[in-house]
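Apart from one protein chain that is not included, each protein chain of the complex appears where it belongs.
Every chain is named by a letter (A, B and C) in the order it is written, and numbering of its residues begins at 1.
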Amino acid sequence: MDGTTLEILYFAWMRQRVGLASERVVAPPGIATLGELVGWLAARDAAHASAFENPRLVRVALNQEFASLNVRFAPGDEVAFFPPVTGG
Amino acid sequence: MDGTTLEILYFAWMRQRVGLASERVVAPPGIATLGELVGWLAARDAAHASAFENPRLVRVALNQEFASLNVRFAPGDEVAFFPPVTGG
Amino acid sequence: MATIRVQAEPFDVARELAALSDGRHEVGGIGCFVGTVRSTPEREVTALTLEHYSGMTERSLAAIAERAEERFGLLGCTVIHRVGRLPAGEAIVLVLAAAPHRQDALDATGFLIDWLKTSAPFWKSESTPDGQTRWVEAREADDTAARRW
Partner (left out) sequence: MATIRVQAEPFDVARELAALSDGRHEVGGIGCFVGTVRSTPEREVTALTLEHYSGMTERSLAAIAERAEERFGLLGCTVIHRVGRLPAGEAIVLVLAAAPHRQDALDATGFLIDWLKTSAPFWKSESTPDGQTRWVEAREADDTAARRW
């Protein structure tokens, strides 16, 4: 197996820090949960590292629903990372 | 002393039972509190008696403020009797 | 800063909102309540007719509004109550409360309508499809709601 293709989205200051609104990534074998994905993304480069530096401020949605870090993703999933929401 | 002239107002079904929206009365000496006034008005005729027959459903305002029956009135006061309010 | 009106005419919610908040940048939230003439198949009402005690009504609404403004730190509020004959579906009452933050705006809206219901001198009579008219009785629940505050 060659890994899992995912669509990653970033919002607000996470988008600014990563420098991208979205990217398609192939998570390598062994990266199976959202928490593992965070660790792998953060290790990619300084921009990603900066976006993920404070885990307390990172929220995750899997296929447009809030999800916790122990959840496993599947091929083709949409994973979004963003700070706590401030609408209303 | 000849008694106290008062302006009396009635609302909603009390107005309908008395058959008047307002009347000027001269309360005789010895009738000094709103409670005494109720007793005196209720004794005037069958229409007044019917309006005041259930004291639990009678509210009183003295000069446009809610008042309790032990309050004393003064010459020229405006006294209103009405059922519990149902606005809103 | 309170606007108090008793009128037969309909009110325009958008215009009242604008009057309360336009150009007032310290407002962060506006709570609002519109009460309407309700009619259901189980209790069909063709219209309500509202009577009030002119003079005392305005005084009591102004007093309720002043208490709300002080208690909830309002930047302004509006209470408009209609009188006369109002067919089913028509708006009866409008309450608006503007505050720096949403919770005060919403709490003040509830406070204003709860107190208005128990202490402003309005009386409703209901007309039913059979041509009858009956006075609406006060609800115990309204007193309980007002006493929460």
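The rule is short, and it goes like this: a contact is a pair of C-beta atoms (placed from the backbone, for glycine too) under 8 Å apart; a residue touches a chain by one contact, two chains touch by 3 or more.
Here the structure is a predicted model, which means the values were calculated and not measured.
Taking every chain of the complex into account, the chain not shown here touches A, C.
Interface note: of C:T3, C:S21, C:T49 or C:S119, the residue touching the hidden chain in the full complex is C:S21. Chain C meets the missing chain through residues 12-14, 17, 21-40, 88-89, 100, 102-103, 105-106, 109-110, 113, 145. Even with one chain removed from view, chain A keeps its contact list with that chain: residues 9, 11-13, 61, 64-66, 80, 82-88.
Following the convention adopted for this analysis, only the chains that are shown with their structure count from here on.
Centres computed as Cα averages put chain A at a distance of 74 Å from chain B.
Chain B and chain C have CA centres that are 27 Å apart. Each chain gets a centre from the mean of its Cα atoms; for chain A and chain C, those two points are 49 Å apart.
Not a single residue position of chain C touches two or more of the other chains.
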